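Before I ask anything, here is the structure I am working with.
Only a single protein chain was left out; the remaining protein chains are all shown in position.
Our next item is chain A:
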Amino acid sequence: MTQALIDSQAPTHSQAPSPAQADLSAAETLAGGTLFRFATAGSVDDGKSTLVGRLLHDSKAVLADQLDAVTRTSTERGFGGAAGGIDFALLTDGLRAEREQGITIDVAYRYFATNRRSFILADCPGHVQYTRNMVTGATTADAVIMLIDARKGVLEQTRRHLSVVRLLRVPHIIVAVNKIDLLGYDEAAYTEIADAVRTVTGELGLGAVHVIPVSALAGDNVVNASPRTPWYTGPSLLELLETLPVVDEVESALEAFRLPVQLVLRPQGAVAVPAADAPAFRDYRAYAGQVTSGTVRVGDAVTVLPGGAGTVVTGIDFAGTELTEAFAPQSIALRLRDDLDIARGAVIGAAGTLPDPTKELTAALFWLDPRPLTPGDRALVKFGANTVQAIVTAVTGRLNLDTLEQETAASLDINDIGHVTVRLAAALPVETFASSRRSGAFLVIHPQDGATLAAGIVTAAGIAVAAGVPA
């Protein structure tokens, strides 16, 4: 049934824009639907763009005029030979150079919805600067789809991608074994690959990984379960994406409350409320930010860093609405009982849960800049709403992505994942990435030109240990 769509000789969409495309029940459900973010990753030629195009097309996320444009270009280029057809990669390759060269340069974001969920897809190219692109896509993802070419099985690059995903603690990993049609939908061949995937993920210490046999080109198990793989009884790719829990929310609900203060709301008369109400806001002061983890309620005892003062939450404001509680990832404003010296960069946390501020930390860096990092380099680091100067005091090692072993390194080059020790100019309440994916992440920024040099994750806070840095 899906076969017909891709083999269609001439596009029928302009004449019959298949209004079944978005049925109203889907639209209605969307009102309160949740948001799920996922990224795709894979090697060259494993059919990732085709998979993304197929997912968008079969979930009716491609509208008639877009499909017409893609079909027209596909035909001009003779895609699909005598059979005709659509080059799905054209749906996602947005830049002129990409279409001309047939490559994907940068992460592209796509939006689609089913009647269960809305999705934000970060489509990450696999071949050029794959670490840079994967890190960009994976840091905000609830799930990563890793593509494998069924004819090639698990490659070194698969191991590399999986180790990046593990280090970034992406909540869900889906391995799509693509081009299963080219193996004649053979169960034994698929099982061999699935076993190899599980061996690697076991070595990497990854938890549950979902493995699915798919054909992006033919549409098997992408949106609907395929009759050609009766031996596979699991969900289709889309079903899985629709049902996986949004771990971020679950996880952050279990963690202690944190609010990095972005700015202080203190209108001092310059209020946007009606004149009659203005006097009530003369002394209004609240601390605005996005809750990074946990839940806060009115009446909760909190600690404020720097300073370590304790106080009590007297109000939670959301643009004119008073809330009784707030949680990640809400952007709120907190009112506190005491007048404290709190400015941008302060962190408000559940009482007694904030770590002692430190100037020393050890971290893993995903180095993303062509200029190498050498010990002694100065940089800016951004944690939450804090940007401080820092010195990289040592490069203690580099992850060999082929062997997944730690090796010695004197410097870090682009796409390296390295371990470093860092000294900060000001003490911050640094938390490990293992304890919080939000509070334990930071940017490394070039002090002069402002380029983002690296994605950093804290492996240990406090006095740096010279040896025995955790992998």
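Simple rule for what comes next: contacts are C-beta pairs under 8 Å (C-beta built on N, C-alpha and C of every residue); 3 or more make two chains touch, one makes a residue touch a chain; residues count from 1.
The rule is short, and it goes like this: contacts and distances are computed from a predicted model.
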Match the chain absent from this complex view to the correct UniProt protein name in "Sulfate adenylyltransferase subunit 2", "Carbon monoxide dehydrogenase", "Anti-sigma regulatory factor" or "Peptide/nickel transport system permease protein".
"Sulfate adenylyltransferase subunit 2"
Among A:Leu368, A:Ala409 or A:Ala461, the residue in touch with the chain that has been omitted:
A:Leu368
Cross-chain touch to the chain not pictured, restricted to A:Leu182, A:Leu323 or A:Leu340, is A:Leu323
Full-complex contact with the absent chain, from A:Thr139, A:Thr191, A:Thr393 or A:Ser435
A:Thr139
Could you please point out the chain A residues that touch the chain left off the display?
17-19, 21-22, 24, 26-27, 30-35, 63-66, 69, 73, 92-97, 99, 105-111, 113, 118, 120, 132-133, 135-136, 139-140, 245-246, 249-250, 253, 262-263, 265-267, 270-274, 277, 280-281, 284, 288-290, 317-323, 325-327, 329-331, 333, 344, 368, 380, 382, 384-385, 438, 441-443, 445-446, 448-452, 455
